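The complex appears here minus one protein chain, its other protein chains still in place.
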Amino acid sequence: MSLLIAFLVLPIITIIVIPFLKVRGKAIVTISAILINALISGHFAIQTLSGQIFDFSFAGSVVTGPIRIQIDALAGWFILILNLVFLTGSFYGLFYMKAYKEQRNNLSLHWISFILLHTSLISICVIQNGIAFLIAWEIMALSAFLAVIFEHEKMATLKAGINYLIQSHVSILFLMVGFIWVAIKTGSYDFQSITSYTQTQGSATGIFLFFCFFIGFAIKAGFVPFHTWLPHAHPAAPTHISGIMSGVIIKIGIFGILRMLLLIKADYTSIGFFILFMSVLSGLYGVMLAIIQHNLKRLLAYHSIENIGIIGMGIGIGCIGLGNGNQLLAAIGFAGALLHTLNHALFKSLLFYVSGIVYQATHTLNIEHLGGLIKKMPQTAMLFLIAAIAICGIPPFNGFVSEFIIYNGLYQWMLNAGLVSLVAIIFSILGLVLIGGLALFCFTKAFSVVFLGQPRVQFNHEIKDAPFLQRLPLYIISFFILAIGLFPKNVLNMLIQPVSLFTGKIEPTFVPFQDGSLDALQTIGWASSGFIVLIAIIFLLRRVVTQKHKATISSTWGCGYVAPTPKIQYTASSYARSYSKLFSNILLIEKEEKTVSGIFPTEAHFKTHPYDWLEKMLIDKPIKLYKSILSRFLFLNNGKLQFSILYGIIFIVSVICIPLFYDEIILFIDFLKQL
Amino acid sequence: MIHVILIVFIITLFYLSIANRMLTYVKVLALQGVLLFFVAFLQLSEINTLNLIFILLETIVFKAIAVPLFLGYLLKRNNITREAEPFLPNFVSLIITTAIVVATILLSNSILDSHLDKMFFVVALSTLFTGLYFIASRRKIITHVMGYMVIENGVFVLSMAVGNEMPMMVNLGVMLDIFASVLILGIFLNKIGDVFKDVDVDQLTNLKDY
Amino acid sequence: MLSLVLTVIAALFFTGIVIRTKSLASGRKGPGIMQPIKDVIRLFKKGAVYSETSSFIFQIAPTIYLASIVMAMLVVPFGQTKGLLSFSCDFIFFAYVLALGKFFSIISAMDTGSSFEGMGASREALYSMFAEPAFFILMGSFALLTGYTSFQEIFAALHIGSYISYALAGLATFVLIMVAMIENSRMPIDDPKTHLELTMVHEVMILDNSGFDLGLILTGGYLKFAIYGTLIFNLFIGIIDYQYAIPLFFIVQFLMAVIVGLIESFSARFRMNHNAQFIVALTSVSLLIFFGALLMLGKFN
Partner (left out) sequence: MIGIYLIGSFSIAISLFFSKNKNLTVGLLGLFLVLQWILTIYGINNIRSNDFGYFTYDSLAILLLIVISIIAVPAMFHSHIYLNDQPAPPATRSIYYGAIVMLITAISAGYLANHIAVIWIFTEITTLSASALIYHHRNKLALEGTWKYVFICAISITFVFIGILFLSLSLEHAGSDDLTFANLVANSDKLNPFWLKLAFLFIFTGFTAKLGLVPMFTAGVDAKDKAPAPVGALLSSVLMNLGFVGVFRFYVVIANTPLHHWANLVIGIAAVLSIFVSTVYMIKLKNIKRMFAYSSIEHMGIVMLGIAAGGIGYYAAILHIILHAFVKSSMFFQFTQLYRVYQDKSIYHVGNYFKYNTAGAMVLLLGFISATAMPPSGLFVSEFLIFRSLFEAHQIFVLIVVLLLLTMIIWAFGKNIFKILFIPPVDFDDSRVPKISPWESLSQFALLALAVYLGLNPPAEFVNLIKESIMLLPN
């Protein structure tokens, strides 16, 4: 308990102190505070993974009622992920923010919001009381917003930030409705009451309540079609914040969905099918749009949507497992989801950090202007390569492990499934495979256009790699990525407790992964290590053989064309063209081009702006309509005195008269009905 | 007797609605003041004398003499043009006024109340709405003020209805009267006269929201 | 282990046979069966030329490409004998390991900063992306049919008896051969013979590779073919004793090589922008197989 108090008090002290410190001091204090809090929370979290559950209770106030704090394995798992990403992120940010050291107040605001973000995120994981949860949730959203708009003198950044703020507010509205609903029926904001309420009600109630919460959390998690804030917010934020957003903030949406699955008693099968559908949609849509992006961070943002889709597939499979009472399937599904949550947090934050280094080196994120960076920053390029391979789900890295588990779940489920489920399965498999292929397509493009070939634009400032200390957290992350790839079974064993929370709903005594369902991972671990060894062997062989012969350096083979320039390289758009032509009617790319014409053609250009079809249909158009409708009423206060008085008269007269006519109208209608 | 006076009162309303010179408005207001004086004299028979005298003085002094004189003074001082310049032609105003009266009569028809003399109700309400209609339909600021005075008279009539039981109400009405006339007429209309050259409502439309 | 050895042996001859078939079909004598291997060995002895644009990615890529193929080979079983690696859903591992090789061959092509190789890389990425679903659904339907999810168990339990199963096996063979063609970018997807780089997929990607690296890549290509041959063989073999199985294996490999050769000599290459449709068609075929499997299990009722 005292630790909890410390956990809450420390940030407050830090926030009070930060504004009065030197620029460097702010960052140091923040990081140390986060470190301490991470240790405190991690100390609990680690123990929960070995099956302990901590229960505390604050008195709360008249409004909230008693606030229960419960740290169970699920919360523990997410807390660990949080702390990992936050520690690396803050350390990276320490160096990233050096570029802005003259903006003193701005920095203190930034670091304050940063530490608030950490605290609120962890509290969200453990709070068991509706109102307190909402408060923590919105503190999280607000501090994230403040962190995002660090470069707030840019209008675009602010727009993206506000877009994010509004959408997260919509999400909180849905959550609010859900909690109000339960509170009215049971009179308590405690999470237990959700369970007790849904248990007593029919399954319809449970499903609707779940949808209410699901939409709320899905907006935060970025499920299609609630994803539209994500591709705007991520590029706008400073890089370590983008990394954290994509790494953990959208994951807190996943956490919410999982938590609600634990709490709400409903027809899990239909929920599972629903989530599965949403997830396949999100995965495909996200990656399909990722390919055509020009802005590196936007591209990564769309990949977050894709990965949320993959996680969601895991959850969906798990739910269906719960629904069918098949604890094996449930275990595999939720394990895949939880593990992929960790994996995505790792490689996606790594990718963002690298993109940040690239940005600070070149001052641009438009990949069409980049190229050849691998010669300037080989280390960074390697890190990006590792993360790219991992996110494509290719062995020997961690991405493959979680995707393998999800595949495994799908095939396991297939062995004893009905016709409808089988169709669902086959299309999920189809989706997952396509996602993998498209991701490969996308990241070969991203990596090679950014780092390989020759620079497409000559920068007038010299480009140098980030200092080692800034790259240190990146190495740590990539170490984890490799470690999970090589020893998946050990990581899986950490998941036993969180997963058994879910399987416990079917069969309390069941211990996941002890039945050899996922022993394949052991072999995969060995295989991956063997794979690396094999590569090493072949490479050594090559070394031995080739060193006898001298390698000559010459220009790239241009089919006889002897004056190649960087301009004739393949660009990102041309790489993606064959693809974007295929899906042109889905992708909605706005082109503006001036083609070459005439005998002596003048300069020609060709620009494309990728645009999100769903965003256009679901956000932009309705809002435009809404605003136009509202602006119809602007005449109301036109400054004429007579009108102001007229309103009074109209109000009084109508209130007097409408009831008088009301009965007659009713009579008339009845009369018409009789005709 | 009272009813006769009240009917005359309503007729003055009709006359107001078709009058097109400012001075006519002033005179009609004075006339209304006198009528109200008689109404008060006849109606408030049961209240104690001191109170009655105060009320009578108020009506005769303010409604019949002071306010009309002051209005006339304002007309001269701010050299306001003599025409009323309504937004709507006079006969439309007449029709509307009539409609208002008819409507109030119909409305009063739905009252089942022994305590109240319906005449007062009809006259009061129709005066009230006519006054509001004047405010809404005239262009000059001073006509707004006159419309407001008309409303005041209507309220006074209504307060007559309960005057016997609650003379305090009547006094309050008087207070409202003084307040309105002193504040609105006195201070600000003069200010407006000073600041804006031609006292026209359309000049007072700069505070708006689009 | 057995499958590994046999596949390697098969790989030695496979491409030679293909080439010989083609030259016979076009009325020439053609080079010896071992010619491709000789080429590779000569390449191993040669020095290399690197583009000044390229980085160490370009140098390490062929190694990883070959390694990935060898890795994939370890998973493939031989009849009832497991491959070196065998676990549930190992075909996923198979596909994804191959994907790693693809990843590196693509980025090494982009590494040279050439305009043609990017073209090839883009196509390679697109086609392999489209090809994979077919393979997965195929394996899925086998898994459904047999109730197992690892190569070896599936093939061991796969009994071809009824007519419909013949039909399925036929379709499966077709899909596998086509997938093999796509993976190795042969006809009708891609024509390695053309000398106009613009029309090639795989060959154009390795324009700049030379010497040892090129050798590695070619070896990889040969092995890949043999691997798919082994898979098709497994499809039919079920559980037979070795003394029949091993000869049968070589027969199947030989037949497949001949078939490939014939296809290459008698069919024209598709237009590039028709390839996508064709490859997606494979997916639909494999969906057919899946529903056929449902039919066999009597899930329709």
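Brief remarks on what is shown
The chains carry the letters A, B and C, assigned in the order they are written, with residues numbered from 1 in each.
FYI, a residue touches a chain if its C-beta (ideal position, glycine included) is under 8 Å from a C-beta of that chain, and two chains touch if they have at least 3 such contacts.
Here the structure is a predicted model, which means the values were calculated and not measured.
Within the whole complex, touches from the chain that is not shown fall on A, B. Here the missing chain is touched by one residue of A:Phe468, A:Phe633 or A:Phe671, and it is A:Phe633. Only one residue from A:Leu4, A:Leu165 or A:Ala236 touches the chain missing from this view: A:Leu165. The missing chain lies against chain B, touching residues 110-113, 115-116, 128, 132, 135, 141, 144, 148, 151-152, 155, 158-159, 161-162, 165-166, 168-169, 172-173, 175-176, 179-180, 183-184, 188, 191-192, 195-196, 203-204, 206-207, 209-210. Although one chain is not displayed, its contacts with chain A can still be listed: residues 61-64, 105-106, 109, 131, 134-135, 137-139, 142, 149, 152-153, 155, 158, 161-162, 165-166, 169-170, 172-173, 176-177, 180-181, 183-184, 626-627, 630-631, 633-634, 636-637, 641, 643-645, 647-648, 650-652, 655-656.
We take it that only the chains that are shown with their structure count from here on.
Computed centre separation for the pair chain A/chain B is 69 angstrom, with centres defined by C-alpha atoms.
The geometric centre of chain A is 37 Å away from that of chain C, both derived from CA atoms. Residues of chain B that touch chain A in their complex: 107, 110, 129, 132, 135-137, 144, 201, 204-210. Contacts from chain C toward chain A in the complex involve residues 44-57, 60, 63-64, 66-68, 70-71, 74, 85, 87-90, 92-93, 96-97, 99-100, 102-103, 106-107, 110-119, 121-123, 125-126, 128-130, 132-133, 136-137, 140, 143-144, 147, 149, 197, 207-208, 211-213, 216, 272-273, 276, 283, 287, 290, 294, 299-300. Within the complex formed with chain C, the chain A residues making contact are 371-372, 374-375, 378, 385, 389, 392-395, 400, 404, 407-408, 411-412, 414-415, 418-419, 422, 425-426, 429-430, 433-434, 436-438, 440-441, 443-445, 447-449, 452-454, 519-520, 523-524, 527, 530-531, 534-535, 538-539, 542, 545-546, 549-559, 564, 566, 568-570, 574-579, 581-582.
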